[in-house]
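Of the protein chains in this complex, one is absent; all others appear in place.
Read from first to last, the chains carry the letters A, B, C, D, E, F, G, H and I; within each, the first residue is number 1.
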Amino acid sequence: MSGRTNVELGGITLLGNQQTKYPDDYAPEVLETFPNKHPENDYFVKFNAPEFTSLCPMTGQPDFATIYISYVPGERMVESKSLKLYLYSFRNHGDFHEDCMNIIMKDLIKLMDPKYIEVWGKFTPRGGISIDPYCNYGRKGTPWEQIAFDRLAHHDMYPEKVDNR
Amino acid sequence: MSGRTNVELGGITLLGNQQTKYPDDYAPEVLETFPNKHPENDYFVKFNAPEFTSLCPMTGQPDFATIYISYVPGERMVESKSLKLYLYSFRNHGDFHEDCMNIIMKDLIKLMDPKYIEVWGKFTPRGGISIDPYCNYGRKGTPWEQIAFDRLAHHDMYPEKVDNR
Amino acid sequence: MSGRTNVELGGITLLGNQQTKYPDDYAPEVLETFPNKHPENDYFVKFNAPEFTSLCPMTGQPDFATIYISYVPGERMVESKSLKLYLYSFRNHGDFHEDCMNIIMKDLIKLMDPKYIEVWGKFTPRGGISIDPYCNYGRKGTPWEQIAFDRLAHHDMYPEKVDNR
Amino acid sequence: MSGRTNVELGGITLLGNQQTKYPDDYAPEVLETFPNKHPENDYFVKFNAPEFTSLCPMTGQPDFATIYISYVPGERMVESKSLKLYLYSFRNHGDFHEDCMNIIMKDLIKLMDPKYIEVWGKFTPRGGISIDPYCNYGRKGTPWEQIAFDRLAHHDMYPEKVDNR
Amino acid sequence: MSGRTNVELGGITLLGNQQTKYPDDYAPEVLETFPNKHPENDYFVKFNAPEFTSLCPMTGQPDFATIYISYVPGERMVESKSLKLYLYSFRNHGDFHEDCMNIIMKDLIKLMDPKYIEVWGKFTPRGGISIDPYCNYGRKGTPWEQIAFDRLAHHDMYPEKVDNR
Amino acid sequence: MSGRTNVELGGITLLGNQQTKYPDDYAPEVLETFPNKHPENDYFVKFNAPEFTSLCPMTGQPDFATIYISYVPGERMVESKSLKLYLYSFRNHGDFHEDCMNIIMKDLIKLMDPKYIEVWGKFTPRGGISIDPYCNYGRKGTPWEQIAFDRLAHHDMYPEKVDNR
Amino acid sequence: MSGRTNVELGGITLLGNQQTKYPDDYAPEVLETFPNKHPENDYFVKFNAPEFTSLCPMTGQPDFATIYISYVPGERMVESKSLKLYLYSFRNHGDFHEDCMNIIMKDLIKLMDPKYIEVWGKFTPRGGISIDPYCNYGRKGTPWEQIAFDRLAHHDMYPEKVDNR
Amino acid sequence: MSGRTNVELGGITLLGNQQTKYPDDYAPEVLETFPNKHPENDYFVKFNAPEFTSLCPMTGQPDFATIYISYVPGERMVESKSLKLYLYSFRNHGDFHEDCMNIIMKDLIKLMDPKYIEVWGKFTPRGGISIDPYCNYGRKGTPWEQIAFDRLAHHDMYPEKVDNR
Amino acid sequence: MSGRTNVELGGITLLGNQQTKYPDDYAPEVLETFPNKHPENDYFVKFNAPEFTSLCPMTGQPDFATIYISYVPGERMVESKSLKLYLYSFRNHGDFHEDCMNIIMKDLIKLMDPKYIEVWGKFTPRGGISIDPYCNYGRKGTPWEQIAFDRLAHHDMYPEKVDNR
Partner (left out) sequence: MSGRTNVELGGITLLGNQQTKYPDDYAPEVLETFPNKHPENDYFVKFNAPEFTSLCPMTGQPDFATIYISYVPGERMVESKSLKLYLYSFRNHGDFHEDCMNIIMKDLIKLMDPKYIEVWGKFTPRGGISIDPYCNYGRKGTPWEQIAFDRLAHHDMYPEKVDNR
């Protein structure tokens, strides 16, 4: 079996570590990164996370969403098992849908300084209405700053059919 | 449980209020807002509302639609339970499909002065034909004015398959 | 244009009557029937009614469902426009999901004394859970009595996927 | 090219006849048959006919349906182009949905004396409700008489989702 | 019940008129309009018409299509029941698929002078091949003239899957 | 608004009670019932619950499932908001998938003594494999005892397509 | 790599033979078998063959179908590459849909004497109507004779939706 | 029945001609055209052809594809029955997938000198991989030359899900 | 966190063991079990395994399948991580599709002596044809012996649509 050397994997502590501890509350500190081996060409990485759950800050009732995170890496990339634990840390955390998406994006920007990132949450309905927040970001002073605005300007022109069933 | 403070939630009276009163007729006055905590970056919020019903102004028969409302918040954001009550207020209100969508958009513009908003209704058929009105708006003097026109110009180039079943 | 004679259509007052009046509350009295022209062979007639709405008896909030009504006619058959008005009459009526389905079935049994009938409601979720009541009936002293029990015993062994979106 | 001989095809006049004349009104006389070459084993033949249209006997407005016809041949089988012309003959014919399905079944029974036949129509909605009649028949004095009743007794226990879009 | 006043509804004779007469042949004269109450903001209205049928001009056999009509209203808007009767008038009319779509578009342009309009027909197959014509138009001397060409230039880059079943 | 009287609703404390308290751990005691108003005819009630989450008893990682609960009521019926709180109580509870489904079924049997009940969980995958437990029960000494065994014997003969995406 | 020994594979000449020759016309002689290694327990093997094409015996035009072949092996099993060549041999062969399905079944019965077999063809439409023949067989004097009849009697009670697109 | 006059149909020999002869090999000479009656406005015509089959030039085994042909007519348009015969002529013709698509496009350009044309083939897999070639063309010296390149540059950014089942 | 005690989990060594070793070849010895805590009521457990791959015994090329394993536990149940490793052990193992399914079933019978078990593999196509073997088993001398035969006799009467895309 070939591929990445140990050095290239250095810095990853959670993947393949059996004694995973799940955080009790919002825990951006669990996020880990590894180096981008293909910095010469920009490319996208998307995470599909259909098992997101948080709490309503006013009623305490659980909310559920599928979150799509898509980014263009800079020098470092987020390791997926640490991302899983980070998203898990919202499980007992209360915040509005719109706030959760913005917080996740900001934490990932701070963590890995990506060229571009977007976070899209699609929640289940409460009272017959569901909410889907979407935020994005492009690194200042690069073409991705304008691309971020262009992607926002053309966001979701074909909303998926939602019938609450 | 962490998240928004009471101050940040101030102004919301309906969410978590058990004695909800459902309005008898068109009631834009029930709409409430809360402050946008992420004003530094533009982002989208979409509401999926598949439980909309109004009355035909000529025959009195009920109409049904799924409404998709998507907006970029300015300083304030519409609270989702108040939006539910507002949409409910069309239940005994008679107006054409096209008029309902324009009225909803205008009420939400007046309420929260968003940077951008669009409202898309997809109605069930009468006499074998269904009607889907779509209107949008961008705040004057901002890039969203032009974006609104661009989104309108490229609206729905891939109409969904409709077979009335 | 051929087909049913006026006599065979006799008793229908709502179909093709422009001045339809929509009832204010639960109105089983609007239901009308016409004669079954094929009494020599049993057959099924199904109504698909995706535009059903009623009110929650405790909170007053609107409920929405798709209702499937399937029956084997006896001597008379329910006219579909009168059925539409009857279902409309639940629009401002408050009752539990389970009660609505049983009431609809009993009214239709009383109206047309069918050999067999079943009513299946599929509601939209409240608090993340949706409810689907199903009831049925076979005319006493006929093979349809046993068939009704058999259909109940084998009901819905393949529940449709529901993800609240 | 091998297959059926001319004798085995004898009796078919419409298939491959370019000067097809479309009947003005209900025309059971256009139906043609050809011999069943596999009488030693029972088997099913199904026709899917999604282009059926007739007229409402009361309002004259057009109705549309997909019709599924399924049968077990006896000595003769219905030729598909003649079936197409026959179904076309309802285009300017006014009758209730339930009547159309029974008439089609009876005409086909008379034509080819099948061991078993069933006809299922799925119509588009009028006033928010669609109607799906289903009738069937098994040849008297054969096991198919009981099978017909069994199939009726277990008909459509999983109604397809209908949302009028 | 509130909404449009009688004056705002003036000019509509077919909606709510029980004695609808269905035209025998191509009948653009049945089309009616009502005033656009929201002339200050451009918006789209789409009609989904899955029950279109015409005749083949060479063989006389019936053709079937789903037609999507989408337009941006100018001063007047087409009333949907009159549109239904107009589309019905093709039922006994013979023309090529491509011609029907162009004729419908031109009649609606003449009727209501829209800012923009497009007509897309999706027909069922003959001989294993189906045909989907699409035409559009933008009012000369307005931005919609260029938009019409842009929409045409980007038309249908993701053709739907068609397998003839 | 008509429907159930207060007496008929008696015993329900959670529905319409704004100060809902979410339980910290497995809490069968929150379950509430109301009387069955239609005891003379057996019928089914199904709950679709796509927002179920529990914890793995060995690793502590969260599990997610959609749960379908279907039952034939006896004298009393489970109230849906209390069911929601009960299912919520598994959120911080660790148990195997198979155990959770059996526990839910047994608690509901104890609560309302139904004539019949079944519980089907469909979990998301771990390590590329997902698990779907299904258990059921029929009241001893009634026809539902045999029906329960028959339904088990014919369970899920058409497994849904699962591709982990 | 383990698995079947050469002896257990004996008799297969086409699989892994590069110089495959495609037959010019109907060629049942290309079919090959291999021994069933699990004769002690009955089981099903299904072939999905969506690339079937033959010719119309009257017009010479090509027909297309998806064929599903399902069988319970006796002592020998049909090898899949030889089955592919056999089905290919209908490419220039003219026969009615119903005849093709019966011929395929009979050839496979003759080849491998299965305990049970069924063949279901789903053709694309001609003139707006598609045809789906289904035939089956159970070995005389075994339980599969009755099972074959039972499966026929319960065939296709839920016809798939067909809209010719 | 109205529509195109005989003169406007002149030049069509195959449509409505019963004695269709199917070509033995690649036969561009069967293609026929008719005049475009709407030359004043550009529009699209798409053919959906899911019944395409050719042969592998190296192994002789049959290949199958769905072909989508979309064009903007110039002065003349391809008649659909002649197109059917032309596509049929690949049935016994051996060529790579990529070559077939380019050949079809070039033949249609030569036939009718369209303003724009594109041909997209979606083949079934061999060895677990399927191939989808796409080529297009815009008439030199017209805006469609640039549009062709733009459509190519934005081709298929959302590849359909393919799982070989 | 509550649920199973350590004793009840005893015997499981792989779940939660980080240093998983993947077997080089067919390895039934990796399978592990845990005790069934609900032996008083029969119930089903299904595993969905869409990531199965083995090798063709004649050509060495990889095969892919989705495998569905469904069983009614006796005293012991198979642990899912050990099942994953077991299925993995076919990765470099060569056997026919039909043999793989039978082997998996027999290994699981030997491992846990279930009351009932069935294994259904759905493979991807080779040469345009895919193969789906299905085998099952009921414990001798129990009602599940007959149920196994009944389930086999009614297996897959509604084959899923397969189009190789």
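Just so it is clear, contacts are C-beta pairs under 8 Å (C-beta built on N, C-alpha and C of every residue); 3 or more make two chains touch, one makes a residue touch a chain.
Note that the structure is predicted; figures quoted are calculated from it, not measured.
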| item | value |
| --- | --- |
| Touching residue (missing chain; options A:29, A:75 or A:160) | A:160 |
| Touch list for chain H against the chain that is not drawn | 25-26, 55, 57-60, 92-96, 98-99, 101-102, 125-137, 149, 152-159, 161-164 |
| Footprint left on chain A by the chain that the document does not show | 1-4, 9, 12, 15-16, 37-38, 41-51, 66, 68, 70, 72-73, 77, 80-81, 83-84, 87, 120, 143, 147, 150-151, 154-156, 158, 160 |
| For chain F, residues in touch with the removed chain | 61-62, 64, 122, 124-128, 130, 160, 162-165 |
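Going forward, only the chains that are shown with their structure count from here on.
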| item | value |
| --- | --- |
| Inter-centroid spacing, chain G versus chain E (mean Cα positions, whole Å) | 47 |
| Length of the line joining the C-alpha centres of chain C and chain F, rounded to whole Å | 27 |
| Inter-chain centre distance, chain C versus chain E - centres from mean C-alpha coordinates, in Å | 35 |
| Multi-chain contact sites of chain C, meaning residues that touch two or more partners | 16, 48, 50-51, 59-62, 64, 124-128, 130, 154-156, 158, 160, 162-165 |
